[in-house]
Each structure stands twice: as structure tokens, then as C-alpha cells.
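Every protein chain except one is present and positioned as in the full complex.
Letters A and B name the chains as they come in the text, with residue numbers starting at 1 for each one.
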Amino acid sequence: MSRRQTGAGTIAALALTCVFGATLLLSLAAGAGVYRRVADRVERSAGDRVGLTYITAKIHSYDEAGTAFAGQFGGQDAVYLLQEVDGLTYETILYVYDGWLMELLCERGWELEPQNGQTITKARSLTVEEPEPGLLHLCYTGADGGLSTADVYLRSGG
Amino acid sequence: MKRGGGVSGAVSLVMIFCVLCLAVFAVLTLSTADREAKLARLTAENAANYYEADRQAVELLANLAAGRDIPADVDWAMTGGEEGTLVDLTLPVGEEQSLEVRARLSQDAGSWEILRWRSVYSGDWAADETIEIWDGP
Partner (left out) sequence: MEERIRPTKSGLFAIELLIAVGIFSLCAAICMGLFVRSEVMSQEAADLNRAVSAARSAAECYKAAGGDLEKTAELTGGGVLDAGTLFIEFDESWQPLPSGEAGAFELTIALDQTTDGQDIGYASALLEVKRYTRTGSEAVAEALLLWDIAALEVRP
């Protein structure tokens, strides 16, 4: 075989190798992109859902006359949940402080600070409104800035 | 032959490596998505169970107020009082939760006053005693 034909064959093989290599890289990039998209979607969904679901589940478990209501704590909107144990009234306060959804359990009447609470999950803000007696409208901003809303109706009137 | 052999081997190795990477990505992505789908279905099922129990409780209160029969398998109790008839209902919400309802039917107004409508955990709870706590010498 002549040198020219050998050279042409080598060039063709190398060109095919380059195309194959590019295809490999593109496939890997596409696969990584899909995984990243799925993981981002899962994380975003979880971030928006966890905090608000926690608050609404807590409110549903405290739906008794005079035990659940909206209020203010540390200058921010908060949800107050009261419980009587052995003659003492304890309050659970759900609020957002310093980038975290916090929960503070203490005896009613104690003047505690927002930093005394226990962190639940990262969050930016929580607003609580009562457009209708017994209906709490919650606006929750997750750590990634995603805004979620939820309504909880207290059949007992709160 | 040496140079050609080396390049040929490299192509095969790179191809195998990329196939392995793709396979790992695919399995990771599929397992993540599958787990998320299962969680979403579970969440939807729990919510459906809660609202079904909620609807049943409303129906039972309405039946009680109208003097209609209550199914025998319902956990309920009724006590009379000066302020009206007190009714306690407990309805299952799925396997591990219950809806506890307490309502008072005022005799003069003929309406329900809801005193309690809360969901409680009713599943088995076992304390974790795997950590040995030192209780003294």
C-alpha cells in the first residue's frame, strides 16, 4: 500500500476517534445534566415542602378551642400552640429567626428570646394572617427563596 | 504496531470508563427519582386519608344531630350535660394517625360547637434504649 493511502487511513481513523471522543463527552455531560436537574428539583421541592408541612401538621395536632392562634414573637409573625399538662400551660411557638424555622417550647408567661428556640429547617421568612376567623393563611419562604402558601382551618376556632 | 496498539487500547479504556460513568449517573438519577415519586405518592395518600376522616367526622356529627344511626364500627361516645350533648369521636387516618373530635350540640341553637378536631399519632412508639446510659458506679 502507498504511503498516501496509509496516511489517509490514519487520518480517517483519528478523525473518527475525535468524533467518538466528542460523543462520549457530550453523553456524559447530558447524563450529568439530567442528574443535576432531577436532584435540584428534589431539593427545591423538599425545601419548599418540609417547613410548611411541619407547621401545618403541628397546627392540625393542636386544633382545640383556644390552643392555636397567630401572634408575634421577636418582632416577627409566629404561630402559638398551647397545651396544658398537669395544670401548667405550655406554649409552642413556631417562627423564623436568623435564617431558620424555629420552635420554642416553654411555660406560658416566660419571656424568652428568639435565639432560645430549636432549629427545625432553614427558612427565610414566615408570615401568618387570619383572613377569616379560624383560618390561618401561612406564607413561607424557604432557604432558596421559593415562596409557598398554605391555609389551615381550625374547626375549633383556635 | 506498538503505537497503534497503544492508541487502540486507550480508546477501549476510555469507552469503558464513559460507559461506567453513564451507568452510574443513570442508576443514581433513577433511584433519586423513584424515591421522590414514592414519597410524593405517600404524601398524597396521607392527605387523602386525612380528608376522608375529616369528611366522615362531619357526616357523623350531622347524623347525630339529625338522630340518624351511626355505624357500629365507629369509635364514639356521647354524654349529656347542662350546656348540651357532648360527643367524642375517634376516626383512623391511615395506619398510624387518628382524628380526635369533641363537639357539643347545643340544645337551644341546634348547632355544633367544635371543641377539639385534632390529628394525633396513634401508632406504636418504642423508646430507643440502644445507648447505654451510665447510671453510676
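As a working rule, contacts are C-beta pairs under 8 Å (C-beta built on N, C-alpha and C of every residue); 3 or more make two chains touch, one makes a residue touch a chain.
Just so we're clear, the structure is a prediction, and the values are computed from it rather than from any experiment.
The undisplayed chain touches these shown chains across the complete complex, A, B.
With the whole complex as reference, residues 1, 6, 9-10, 12-13, 16-17, 20, 23-24, 27, 30-31, 34, 37-38, 41-42, 45, 49, 52, 56, 65, 131-132, 134-135, 148-153, 155-157 of chain A touch the missing chain. Residues of chain B that touch the chain left out of the display are 1, 3-4, 7-8, 11-12, 15, 18-19, 22-23, 25-27, 29-30, 32-34, 36-37, 39-41, 43-44, 47-48, 51-52, 54-55, 58-59, 61-63, 65-66, 110-114.
Rule of thumb we're sticking to: only the chains that are shown with their structure count from here on.
Touching chain B in their complex are the following residues of chain A: 17, 20-21, 24, 27-28, 31-32, 34-35, 38-39, 42, 45, 57, 60-65, 154-157. Residues of chain B that touch chain A in their complex: 7, 11, 14-15, 18, 21-22, 25-26, 28-29, 32-33, 36, 50, 114-120.
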